[in-house]
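Here the complex is missing one protein chain, while the rest keep their positions.
As written, the chain order gives the labels A, B and C, with residue 1 at the start of each chain.
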Amino acid sequence: MPDADWDSRITKVEPNHLVTKGYRQEDLIGRVPYTHVVYLLLKGELPSPEHGRMMDAIITASIDHGVTPPSAQAARTVYTGGVPVPTAIAAGIMAVGDAHGGAIEQAMEMLQHYVKMSDEEEKSFEALAPQVIQDLKDQGRRVPGLGHRVHTNDPRTTRLFQLAEELGVAGKHTALFKAIQAEVGKKRELPINVDGAIAAVASDMGFEPRLGKAFFVLGRVAGLTAHVFEEHKDFKRMRKLFKVNVGYNGPEERDLPAEYLE
Amino acid sequence: MPDADWDSRITKVEPNHLVTKGYRQEDLIGRVPYTHVVYLLLKGELPSPEHGRMMDAIITASIDHGVTPPSAQAARTVYTGGVPVPTAIAAGIMAVGDAHGGAIEQAMEMLQHYVKMSDEEEKSFEALAPQVIQDLKDQGRRVPGLGHRVHTNDPRTTRLFQLAEELGVAGKHTALFKAIQAEVGKKRELPINVDGAIAAVASDMGFEPRLGKAFFVLGRVAGLTAHVFEEHKDFKRMRKLFKVNVGYNGPEERDLPAEYLE
Amino acid sequence: MPDADWDSRITKVEPNHLVTKGYRQEDLIGRVPYTHVVYLLLKGELPSPEHGRMMDAIITASIDHGVTPPSAQAARTVYTGGVPVPTAIAAGIMAVGDAHGGAIEQAMEMLQHYVKMSDEEEKSFEALAPQVIQDLKDQGRRVPGLGHRVHTNDPRTTRLFQLAEELGVAGKHTALFKAIQAEVGKKRELPINVDGAIAAVASDMGFEPRLGKAFFVLGRVAGLTAHVFEEHKDFKRMRKLFKVNVGYNGPEERDLPAEYLE
Partner (left out) sequence: MPDADWDSRITKVEPNHLVTKGYRQEDLIGRVPYTHVVYLLLKGELPSPEHGRMMDAIITASIDHGVTPPSAQAARTVYTGGVPVPTAIAAGIMAVGDAHGGAIEQAMEMLQHYVKMSDEEEKSFEALAPQVIQDLKDQGRRVPGLGHRVHTNDPRTTRLFQLAEELGVAGKHTALFKAIQAEVGKKRELPINVDGAIAAVASDMGFEPRLGKAFFVLGRVAGLTAHVFEEHKDFKRMRKLFKVNVGYNGPEERDLPAEYLE
């Protein structure tokens, strides 16, 4: 459009003609797997077979963690209010924040920053790892992507790293993270969690940190849909989802000041 | 858990052990395509190869429609306020409602209702089609899933129906919808749109109507992520996304009543 | 604007000049109480002193119900994910639906429908009440706005009705609801809950049913803000807000079918 107000690189919309990142949608549908189309949307090009398979694995790795995380609890809670399915799914996605899924972005920033430093300063990852930990400590932070509330050895991490090796996708960022983990492990054994594994592999695939929470959302939307649908099928609205055993420690009961009384 | 307050059929969460619909997550990751895992989450069983491929096609068919639909506009608009990526994606998903993507659910209800009636009353789809249209008309409604603001011949519909035939997935619901379209077409040519095509094929695959909007969300989340990421990379916050040329036709300017003035 | 694409009746925005429903915002600020400005926004005119005070009471009546309702739980749950304050407040508002706060809209529709019928058919409310209950029963519904999970005698209802009488606001819709409650009470004592009281009084003030959920939102936003702020100040992110004692009753653990294994 010569007189367009601004341009978008995503989809050209014309009557009976939809072109996404250059490809006609009718060509993509049923021929290119959905997760490869996601890669296309975020990178602008279709993935190599290895990147395509890794992308699918990354998204599948976030698919669900039962009723334990805030996102699943929020989606189910909102649905009990009697709202449409997308509203409830959206509430679950809104819980994805700095403390829930956010470690992907934070770990991507860390890994990409220090891999670059390693390249520039010709420092080995083993030599760099103590500095990474010290730098974070100086900022009052822990290593993002290490440790988990439930798992001491996250099966999703093991699988993602194994697949990344098999496919030849694993590179510097994965190696650096393992060096950092080893350094931390001298004091206390902590697993790389699924957020950390996604961060490492996605960085090796050339993705930007700002997409970190999006990877999580792209997979978890499936689990959230299942939670909302189960709530729809098996349970009543306004049921008591959780035991809420909350006390009151506010001010003692009191009368209104005289000026408010008629 | 013998003393659980309630049960969920989705994921068993134990330390270092995540089992979704019976399958260990480390087995699913990188082996079963993501969209087949979505099918597993919603149906409880892995799809046949034909259903798996059709499921992937359905989700890919909803991936994006440029900056024209409310969902994309909402996601980009919210992002310009300076919020996290998931909040903006969620705002886009919230726009999926009865008028935007909702035709899937409505068409699934229609098709499943009248296919059942056809079975019970041994009536052909051709004989039933005029009744469907009349029933909707009596309720003041149009046929859901017919017609599009932009397309007279939606390329996604053509592709989905072609694939459903190829894979042997197309069944009674698709046949009924084509009969309804033919009947409507006697007066006015109207295409089955992508919502209608998804409704027909998903009904032939045995999905329930209440999942209609969810199919749309599961695919569109990818396009919304791309819109938000493009907004992040290429544009400034609080930019004027759209030309807003809105007048004021409220009450004329006036003074407050005297009692409010000191 | 002579060439405006469409018109809005709400606010005229010009440089250094903001006119809402005819009044300059600098005149409204600090002179007209906020809840009276809300009335102005929804009705187009400032309220009489009686309507103004009643409007304030209606909004205050929805202010908070502790950590028991889905809205408060959703807001707190989403905030623990590590998101901005408005995202968490919004999640709480999204839980306001047909089953949570929705009785206001449903009761307004009921009351306005049958008060009109009473006028047209010159039927007394006592004579009409059994018909209302029967009509709802025929639709498989209960009387909206009756009964509460916690209260047998909702103190907010008592206060709203008392004030409506004092101010001369109480009219036909309140009278009809009391007649319906009395009729129901012949079988089972059920209180008019706060949703029902708001529905009756707001109908007597001439508001439309579609605003029902909005009244609830306009007050509850204050409580939700307090919950989110308390979560911010007194608690950690990703804390376990609620005891989640959920079992798994999905398929037994199983191996992937052979075709997925390499």
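Everything below uses one rule, namely that a contact is a pair of C-beta atoms (placed from the backbone, for glycine too) under 8 Å apart; a residue touches a chain by one contact, two chains touch by 3 or more.
Fair warning: this is a prediction, and the values are worked out from it, not measured in the lab.
Residue C:L218 is the one among C:M110, C:L218 or C:V246 that touches the chain not shown. Remark: the omitted chain is touched by one listed residue; of B:G81, B:G168 or B:G206 this is B:G81. The chain not shown here touches chain B at positions 66-68, 70-71, 73-74, 77-78, 80-83, 87-88, 90-91, 94-102, 149, 237-238, 241-246, 248. For chain C, the residues in touch with the chain missing from this view are 5-6, 8-18, 20, 24-26, 28-30, 32-35, 37-38, 41-42, 53-54, 56-57, 59-61, 63-68, 84-87, 89-91, 93-94, 96-98, 101, 150-156, 158-160, 163, 210-211, 213-214, 217-219, 221-223, 225-230, 232, 234-235, 242-243.
By the touch definition given at the top, chain A reaches the unshown chain through residues 1-13, 19-24, 27-28, 31-32, 44, 46, 83-84, 86-87, 94, 245-257, 260-262.
Quick note on the criterion: only the chains that are shown with their structure count from here on.
In whole angstrom, the spacing between the mean C-alpha positions of chain B and chain C is 29.
Between chain A and chain C the centroid-to-centroid distance comes to 34 Å (mean Cα coordinates, whole Å).
Our note on geometry: chain A versus chain B, Cα centroid distance of 23 Å, whole angstroms.
Annotation for chain B: residues touching 2 or more other chains are 5-6, 8-13, 20, 24, 28, 32, 84, 86-87, 94.
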